[in-house]
Each structure stands twice: as C-alpha cells, then as structure tokens.
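Note that one protein chain of the assembly has been removed; the remaining protein chains are unaltered in position.
Coming up: chain A.
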Amino acid sequence: MQPTNQPADAGGARAAGAARSGTGAGTRAGTATAGPARSAEAAAEQSSALVLHVNGTAYELTLDHRTTVLDVLREHLGLTGAKKGCDHGQCGACTVLVDGRRANSCLMLAVAQDGRHITTIEGLAHGERLHPLQEAFVERDALQCGYCTPGQICSAVGVLQEAADGFPSHVTPADAPQGGPVPLTVEEIRERMSGNLCRCGAYPRIVEAVHDVSTDQGVAS
C-alpha cells in the first residue's frame, strides 16, 4: 500500500508455496476473475472474487464485501490462531502481518486486501522449528490463558521489524539519531506493544520475551 512503509523483504518471503485454490470452505475455485468491480454499476455487486496469500498459500475466494480478514482466516480458512477479542481495534488479539507489517485483521475488509500477503501465528514456525519469539514466549512463560498470545507474538514480530527499519515510537527521544535501527529498550517495547491487551496481566513476561529476542537480534539496549 505504502511503498515508504514496506520492509525490504515485504511479504513474499514465505509465499513460496504453490498456489492452491478452492481449499478453505467458501472458496469457489475457477470463478475468480480479475479483481473487483471496475465500474460503479458493477460495484453494485455485494461480493467479489479475490486472492489472499496466507502463510505462503494463495487462496482464491469469492467473498461478501462485509467479510473481514479475521473472519476469512477463522471461518473460511480454519486458521483460528488470530483471535476475536473485541472486533473493534481495541485489543490486538486479531493482529496479523500484512505485507510484513502488523495490523488489526478485525478492521480490515478482505476485499480491500486482495493480492496481499498475510502471515498469521500459524505461519511463523518453520516446520517443527518455532519462531524465536514463540520460543521466547515459552521460555519466559509469557502467558496464562493464552488468548492474547497469537496477537502478542505477531505484534512483536512487527515491532522487531519496525525498530530495525528505524520507525520511531512515542518514547523515542526526539533527538535520537535517525536512519539506523531504534534500540529496543524495555520502555520502547512497552510502548510499542501497547496495542495488545492481556486480561491475565502477563505483561512483565511478555516484555521480557520480546526483549530476549531483540537482544539476540542486536536491536535491544
């Protein structure tokens, strides 16, 4: 969407799998045509054919325009890792990565994400090898009920990339040097993770887990 807002390896990296169509329930393989309505008359249609690349697999779907990305994942593709906590952008439980950047999937209409690459918690591990953040959450016991955890981990993946790309936060000092990665202090992690609520209050361990990984990757301080 925003060229200025993409990591060097935006999406794509994990989308190596061969395109598969007609997998999840609700897909209609073969009926998918080129993108959405091209005229206002055609736009009177209430559903569109579209493609979503999820965890490296391309899904051709025909969806009612009201369908959010979160509902596609959970109800159509059987990927129930992303959770519906509030459905209003307020809790972060539905966080996924869209073209490499974290977003609240509950407020995204699937039709508007046509062609994009989405990574969910199910797509982070490589086979049996967990993502370093998954490892760190286990290691630090950074959860209680676990409901917020998939969103926390996807959000943390986004945080590490944003810091590496030099995105400032509300607590980054105004006179901090620009251009390089932002060191992820504990204060930075707390601020950057504030869009993810945890009803169990596992925050201290979550911050430790993110800090462990950022230290390993050399963006902590």
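List of remarks:
Going forward, contacts are C-beta pairs under 8 Å (C-beta built on N, C-alpha and C of every residue); 3 or more make two chains touch, one makes a residue touch a chain; residues count from 1.
Basically, contacts and distances are computed from a predicted model.
Only one chain is not pictured, and the protein name UniProt records for it, out of "Fe-S cluster assembly protein SufB", "Lipid-transfer protein", "ABC transporter permease subunit" or "FAD-binding molybdopterin dehydrogenase", is "FAD-binding molybdopterin dehydrogenase".
From the set A:Asn55, A:Thr68 or A:Thr120, the residue in touch with the chain omitted from the display is A:Thr68, counting the whole complex.
When the full complex is taken into account, the listed residue touching the unshown chain is A:Asn104, out of A:Thr57, A:Asn104 or A:Thr149. Across the interface with the omitted chain, chain A contributes residues 1-5, 35-40, 42-46, 48, 64-66, 68, 87-89, 92, 95, 101-104, 107-109, 111-112, 114, 155, 158-159, 162, 165-170, 172, 174-175, 178-179, 190-192, 194-196.
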